[in-house]
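One chain of protein is taken out of this complex; the other chains stay put.
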Amino acid sequence: MHVKININGKLYEKDVEPRLLLAHFIRDVAGLTGTHIGCETSICGACTVLSNGLAVKSCTMFAVQADGADLVTIEGMAKDGQLHPLQESFWEEHGLQCGYCTPGMIMCSHQLLSRNESPSEAEIREALDGNLCRCTGYQNIVKAVQSAAGKLKRTTKVAAGD
Amino acid sequence: MIAQNFEYTVATSLAEAVNLLQKHGGRAKILAGGHSLIPMMKLRLATPEALIDIGRIPELSYVRQDGDMVCIGALATHHVVETSGVVMRHCQALADGAGLIGDIQVRNKGTIGGSIAHADPAADYPASILAFDATIVTLGPKGERLIPASKFFVDMLTTALEANEIVREIQIPVQSGKTGSAYLKMAQKASGFAICGAAAVVELDGSGAMAKVAIGITGVGNRAFRATEAEKALKGQKPTTDLLKRACEKASSGVIALEDIHASADYRLDLARIFARRAVEAAIERA
Amino acid sequence: MRIEGQFEFEGISSEAVWDFLTDANRIAQCLPGCEKLEKTGEGTYEMQMKIGVGAISGSFSGGIRLHNLQPISQYEMTVNGTGAPGFVKGEGKVQLSPKDSGTLLQYSGDVSAGGAIASVGQRMIGGAARMVIDQFFKCVAGKL
Partner (left out) sequence: MPQRYVGLAMKRKEDPRLVSGTSTYVDDVVLPGMLHMVVVRSIHGHARIKRIDTSRAQKFPGVVAVVTGEEVAAHCGPVPCAASIPKMKNAQRQLLAVGKVRFVGEPIAAVVATDKYVARDAADLIAIDYEPLPAVVNPEKAMEPDSPRLYDEFSDNIAFNFGFESGNTEEAFKKADVIVKERFVNQRLAPLSMEPRGVVATYQMPDNELVVWASTQVPHLLRTQLAVMLNVPENRTRVIAPEVGGGFGAKIDVYAEDGLVGYLAKKTGRPVKWIEGRGENIAATIHGRDQIDDVELALKNDGTILGMRVKAIADLGAFYSLFTPMIPTLTGLLAPGCYKVPALKFALVGVLTNKMATDAYRGAGRPEATYMIERIMDVAAQKLKMDPAEIRRKNFPQPNEFPFQTSGGVVYDSANYEAALDRALELADYKGLRRKQAELRSQGKYMGIGLSSYVEICAMGPSAAMPGGGWETGSVRIERTGKVTILTGASPHGQGQETTFAQIAADEFGLEPDDIVTIHGDTARIPSGIGTFGSRATAVGGTAMYFAVQDLKEKMKKIAAHLLETTPDKIEFGVGKLVVKGDSGRSMSFIDVVDVAYNAVKLPPGLEPGLDATRFFEPSNFTFPFGTHVCVVEIDAETGEPKITKYVAVDDCGNIINPLLVEGQVHGGLVQGIAQALHEEVVYDENGQLLTGTLMDYAVPRAHDFPEFELDRTITPSPVNPLGVKGVGEAGTIGSTPAVVNAVVDALAPFGISHIDMPLRSEKIWKILKGRKAS
């Protein structure tokens, strides 16, 4: 089946088997290897991307389901060479060690902050239920999300002329 | 990680999906959010010959109040259900349950129709669906059918849906009077599925007595069930700590409980009693 | 996983139940998803089954063996099947006793599985086995 998927503003199209996982389309067809695969059962969240603005696990979708969708992957977060505040905060707060879960963590945190601009610690911990990290013990990830929330609010305020 | 190949068709309407199901004669599956089906396909425990994708039928993802009914389209995602003002106002337990399914990503994609049609014995929705006496509206070759919740969940992974039928809508009667509802669960640590989940819907009369009590329990048996004996013991009574405790002792009577490495049958049965009572207490609190 | 249970055949004699349950051709009529059942020896049968519980399903080839037959009160049965998702095996004892005007059937045994089924489906194996067994006996009662 022929699918067209827009990823980070660029259109990728290919004839694919219906069973091709979206995660494999992103990695193998589009060559965007920042999206990782860490489990088989929709638990670990390493493969999280935004599909039409919603955080989804790209290993639990077939590429054909995303035909026509707009995706954002970790590679699409930085703009003009400038890291996204979430990426910056993960760096500053040491919210990663081996880095394998990090793209998924950032994409899911992005979803959280788009729905809740100042989440509490408990809300952040709950929101990351679908993303496993084996290195950091999560504490610095929580801090990173809090820090990014602050930065994003400031940016919004500046943009709004506050 | 890699599913067996299958034929894939996008259905543009439910009627078309029903036709396609018929064409494949039981060897096709409906794909909505895919969160129950795709993991099973990747492990090759499910090997459907064809998938009929109803995920693109736009008019099926709604929550609205229609007179004395809350109507939820089969494709409403858990996130939509969790955050719907209508659901929160009229059937809070369902929103509670939706918010406890999986995680953000799963709730963004998984649908209420897909979940109840899959009828996992540890799914969250069925407890509330039963407690609210919901009606499941289905579409099949012979047209629409209204299936009461009490008849819908037949057994483990088995519903009253015919092979050619699809869930179209879930209808929940708007609760009258001073009614509250709540859903609580103990999640299995790895999967997040319910080891036990309990939904309670309680209506209080002017005197503070429980005019109506409904308790649905999931995760414990082969299918979700109503704790009818506990309900009977509570109905018409004024809630006291002692009464709630005694009545909810009956929440799992007669149930054959599931058993796995995460919880024994005895534990599940006791959790049913504990969570039934806690859900009733929480529902009263909200009434 | 240990499972046990019982089933009541109301108004059906133990002889009738026994005859049915030890006749391969009739067993085949009620085994869910049974596509082929062939007698290969005294009390042993080969079979092809497509077992499905909801969305989960698989094709299995295997056999049934009936042993320690004590007409008309009890026998033992071993069922096994192997397929792409792994294997399933059940070993158990079936006991018949008259009850009122009918027959009470009690069964107890072990169900085990291997491969993907075991590693993924363990929480459901006991329940699914009970469900399949129950369907089977309901079908038997219907045919009698």
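Order as written gives the chain letters A, B and C; numbering starts at 1 within each chain.
Heads up, the rule we're going with is that a residue touches a chain if its C-beta (ideal position, glycine included) is under 8 Å from a C-beta of that chain, and two chains touch if they have at least 3 such contacts.
In this text the structure is predicted, and so the values were computed from the model without any measurement.
Just so you know, the chain we are not showing touches A, B, C across the whole complex.
Set against the missing chain, the residues B:I57, B:I112, B:L244 or B:L271 yield one that touches it, B:L271. Shown as candidates are C:I27, C:M77, C:L105 or C:V120; the residue that touches the absent chain is C:V120. Subunit B residues in contact with the hidden partner, per the touch definition given at the top, are 1-2, 4-5, 43-44, 186, 188-191, 193, 261-264, 267, 270-271, 274. Touching the omitted chain from subunit A are residues 17, 19-20, 27, 32-41, 43-44, 46, 73-75, 77-78, 83, 87-88, 90-92, 94, 96-103, 106, 121-122, 124-126, 128-129, 131-142.
Touch with the hidden chain on the side of subunit C covers residues 84, 86-87, 112-116, 118-120, 122-123.
In this text, only the chains that are shown with their structure count from here on.
When you average the Cα atoms of each chain and compare centres, the chain farthest from subunit A turns out to be C. Centre to centre, using the average C-alpha position, subunit A and subunit B are separated by 29 Å. If each chain is reduced to the centroid of its CA atoms, subunit B and subunit C end up 31 Å from each other. In subunit C, the residues touching two or more other chains are 120.
In subunit B, 43 are the positions where the chain touches two or more neighbouring chains simultaneously.
Those residues of subunit B whose C-beta lies close enough to touch subunit A in the complex are 1-8, 31, 34-35, 38-39, 41-43, 51, 53, 55, 79, 102-106, 108-109, 190-192. Those residues of subunit B that touch subunit C in the shared complex are 29, 36-37, 40, 43-48, 118-119, 121-122, 155-158, 221-222, 256, 258-262.
Against subunit B, the residues of subunit A that register as touching in their complex are 1, 17-19, 21, 37, 40-43, 45, 48, 54-57, 59-62, 64-65, 108, 111-112, 127, 129-131.
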